[in-house]
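With one protein chain withheld, the remaining protein chains of the complex are depicted in position.
After this line comes chain A, so read on.
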Amino acid sequence: MTRTDEWGAEQVTRDLALVVNGQAVTLHVDPERTLLDLLRDELGLNGAKYGCGMAQCGACTVLVDDAPARACVLRAALAEGRSVTTLEGLAHPDTGALHPVQQGFLEAEGAQCGYCLNGMVMSALALLRHTPDPSEDEIRDALRHNLCRCGAQLEIIASVKRAAQLMQSAPQ
């Protein structure tokens, strides 16, 4: 079936291939849907959260080809053929051992309700890959577009610092 969206584009379902957390997947979907929608509703990956749908809060952050992306505004068509990493893909696939960034957030308790946690962890990962030993100001700056309503900012900053230590001491 087809329909026309607000842009005048015809919406049809078709095969769309992605790599998600290292696994190749092909979905038969409407490529106009957001990546967030596909991750949650088609693949059952609940780590990324719907918060605003307008790239304002960061709760939906994933990595696409290692670059951070706000999955709520990323049409699946634009992620086609790319490699997507979600919160579920961070722990060691065999042992289940937490990624150092997850471990840092666990140890420093970087969450209250935890709804924003996905965005904080994925953004911290994006930061630490470029800046392995960030200053507190660099952490605040990197997370400036990630909202937390519970007021866990100080614990999140501490979590990122702890994650930096763990990543530096982790075997590469």
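Note that contacts are C-beta pairs under 8 Å (C-beta built on N, C-alpha and C of every residue); 3 or more make two chains touch, one makes a residue touch a chain; residues count from 1.
Following the convention adopted for this analysis, contacts and distances are computed from a predicted model.
UniProt records the chain missing from this view under the protein name "Molybdopterin-dependent oxidoreductase", selected from "Molybdopterin-dependent oxidoreductase", "Branched-chain amino acid ABC transporter permease", "Benzoyl-CoA oxygenase subunit B" or "PadR family transcriptional regulator". Note that of A:N46, A:S135 or A:Q168, the residue touching the chain absent from this view is A:N46.
Seen across the whole complex, the unshown chain contacts chain A at 1, 3-5, 7-9, 30, 33, 37, 41, 44-59, 64-65, 67-70, 73-75, 77-78, 86-88, 90-91, 98, 102, 105-106, 109, 111-118, 121, 123, 126-127, 130, 139-157.
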